[in-house]
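Missing here is one protein chain; the remaining ones are kept as they sit in the complex.
Per-chain numbering from 1; labels A and B assigned in written order.
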Amino acid sequence: MTFRKTLTRTVVPLAALLLMALLAAACVAPVDTGAAGEMMEEEMSVLTVAVGQEPTHLEATWVAGETNCNGCRNIMEMLVKRNYETGAVLPMLATSWERLDDRTIQFQLREGVTFHDGAPFNAEAVAISINYMWTAELSQTLTGTIGATLSAEVVDEYVVNVSAADPDQILLEKLYFVVISSPKQIQEEPETYASKLVGTGPYMMEEWRRGESLIMAANPDWWGHDDPEAAGGKISFDKLIYRFLPEDTVRAAAAQAGEVDIAQFVTPDQCKSAADDPNLRCESAPSVETMFVRMGNQGLFADRRVRLALNLAIDKELIIDTILGGAATITGQIVNATATGHNPNLEPYPYDPDEAQALLEAAAADGVDVGQEFTLASRQGLHAGHVEVVQAVAGMLRDVGFNPTVAVMPPDTFNPAFSHNWSELEGQPSWVAIHLHGNEILDVWYSYANYFVCDGAVSQYCSEEMDRLVAAGGALSGEARDMKLQEAGQFVYDDIAYGLIAHMDLAYLVSEDLEWEVKLDHRLQAKEMSPAQ
Amino acid sequence: MLTREDAARPKSASGWVIARAMLSDPITFVALTIFALILISAVGAELVAPHDPLEQNLRMRNMPPMTPSVHGNSLPHILGTDPLGRDVLSRIIFGARVSLTVGLSSALVSGLIGSILGIIAGYYRGLADDLIMRLVDIQMSVPVLLLALLVLFSLGPGFLNLVVVLAIVRWMTYARMARGQTLALRNSPFIDAAIAIGSTNTRIIFRHIVPNVASPLVILGTLEVATLILSEAGLSFLGFGIQLPQSSWGLMISGGRQYIASAWWIVAFPGLIIFLTTLSLNLLAAALRSISDPIQRERWLRKKVS
Partner (left out) sequence: MVGVEVTEERVQQVRDQLGLNDPLLVQYANFAVRAVRLNFGDSFWQKTPTLPLVIERLPATFRLTAAAFLLAAPLGILLGAAAALRPHTVLDRVINVLSLGGVSMVDFWMALMLILVFAVQLGWFKTSGYGGFAFMTLPTLTLAYAPLGRIAQITRSAMLDEMTQPHITVARAKGLSERRIVFVHALKNAAIPVVTISGDMLSSMLNGAILIETVFAWPGIGLLTLQALQRRDLPLVEATVFVIACMVIVVNLLVDLSYIYLNPKIRFQ
């Protein structure tokens, strides 16, 4: 066999194969965000944020929850905004409002605002946008999120009536979750509604690189240029890149390596390691999220002593000091002080394992099967360190005589299992969940109506007295509402409707080149950030 | 014509050769020792583990290797502690049970299914062969992990489902090999002879085919255990495999990854132990293969003599 033959038989095809692969690799135009981003940084200012979750879709309803759609409030705006320190509702796209009856509010709209696609912002736009959200077949309506079905009606060019289907005292607060989309998009290209956001915000959606990032560009025609006070900030960047980095470790590493300006939701340990880094700081701030144990008063937990034992068995302070790295506040109720109905008299349940054990023994003596197995469930990826908290709590419960089995479930099995009313689970072994509850409406009625009334969507608790108190509080407004809901809070506290752990802080690694003060709502709004001087 | 004794002789000889050759080769000897140690500690975890793998102590969380234990008289935490203050070494030892059980049992199940189908295909040929091998081809076109994810997605995660799924997705390798070996044997004179003296098909398969295809299949099985341990780790890492409160090596890596920068030992050691286990299995399989292959064995033994 000659060398020529060898060449034709093996080397040539092999080389050809390699060449093909090489060519193909080269041809596939590399979209080099990194290099391009760095080059551009010289001429234009770019803000890069590492977030944990990619939006499932971009329907405007999804913007209600920040982690559903990180950074989307840079694009979309609402009729009202909130001051999360005082709880006050402030003008945004609406300049003033007046309550017409217990279901309807009339809004006077801001003039001279345009959508990113050029459509004018007026009463008709608001009506089309709101009505579409509740009538079109969407992946997720807002009904479940804010507990109301809304509709809107044009009164005048800049006057619109927004109504709830049922009497609603906190309709105004709920409108903080309803963003206004371009009517042009809804009418002319509704097929883009799930993949493109068109709003009135300071930044315009440029591109959604799936699996990679959401890219936004500054909106030169933003109404807020003229009125930064009302708009709640200013435009400081030419371009925003929100990168999706689901791995906690990688997100923090990206901040440490200087690839991003902000890394969202880092662990206390990652925060500590930032202390040695001159280019980074850790921003940790209280949030509306409260970690609690949903046990209810059914099955094993029908006996009040058992419910009290569960609370006394958990060493809240130890968990906060160690696993949560001090970034949480021990609590006696499910909302923090900003919310309507927060009762300042409720002290956290103490830690007393001996008393817990004694209570369980007493209950056992009266025939309660306290050693029965129950599930202590939780959702994957809920919060950094959450899996450890659940296991630690299970260990503490086991120490006093409970028999929990830990189940950390993926969202798609946890969510349906969690979304049960107690009456659907009668006769089954108790299914207890450690979960986060975030009351962003800042009104405790919303929490109680879900968790502690007999027919609440996710209620494992049922008591006639509580039903009465919640119904009475919901119908009131102002000071009277606050007092009635505080009374309800005292009742569930005394009856031990749930296990309480802590209000959570959420933390970020932030570049020293960036000025940003994290607020209670933890929304990643670029208008509140600016390059450091 | 070969007699039974003749056919049996090389087999027993190779058994002795295998043992001697493996012990005399240093790398193979080390691999064998490592795997035996891991296997023994998995079986006798209660006796071997220095601490209770479930004992939590939040005040002792994320302690570096060699931190003294709070129980004064017991061993220090040789490989450190995890975010709940549990002893990492003890958890690795108990985790070995789950990881090895998944690997061994699913290798056994898939090996049995694959070998039976492969022998049937190779021996009977015809329609059975076509059907089985087309199935193999189809399944081969979907990557293993993807297929496992798909099945776990509909069955739900968990230990038993994991074993079932891994058995389903890995049988094809055995089927291919068993078929090829059977095909080769099918045409050899001693099978013709067996048919000529009127042996039944079952008798031929169990008397002549199975003993002759067994050794390459066992070697393949050794390799498969390694692959399956890796698959378990990957699936558990993605959240589709072993679930709490059970623990496996893959799950330990998955659970510790957010601490990698502050407490590297939580992730590093389980990963290292998976690597050592699969590496020693691969080394053993490689040694077995070269010993059982007559040409290579000759070279090996000649090397040993010289």
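Here are a few things to note about the model shown:
Criterion: contacts are C-beta pairs under 8 Å (C-beta built on N, C-alpha and C of every residue); 3 or more make two chains touch, one makes a residue touch a chain.
In this text, all values refer to a predicted model and were calculated from it rather than measured experimentally.
Touching the chain that is not shown, out of A:Leu47, A:Ala64 or A:Ile170: A:Ala64 (per the contact rule at the top). Set against the missing chain, the residues A:Thr145, A:Ser284 or A:Gln525 yield one that touches it, A:Thr145. Where chain B meets the omitted chain, the residues involved are 27, 140-146, 149-150, 153, 226, 230, 233-234, 237-238, 253, 257, 260-261, 264, 267-268, 271, 274-275, 278-279, 281-283, 286, 295-296, 299-300, 303.
Against the chain not displayed here, chain A makes contact via residues 1, 3, 6, 9-11, 13-14, 17-18, 21-22, 24-25, 28-35, 53-54, 56-57, 62, 64-68, 139-140, 144-145, 191, 193-195, 209-212, 243-247, 249-250, 253-254, 256-257, 259, 287-289, 382-383, 410-412, 415-416, 418-420, 436, 438, 440, 457-458, 521-522.
Simple rule for what comes next: only the chains that are shown with their structure count from here on.
The part of chain A that touches chain B in the complex is made up of residues 247-249, 252-253, 256, 267, 269-270, 272-273, 318-319, 322-323, 380, 384-385, 387-388, 391-392, 394-395, 405-408, 410, 413. Interface of chain B with chain A (complex): residues 54, 56, 58-59, 61-62, 83-84, 156-157, 239, 243-245, 255, 257-263.
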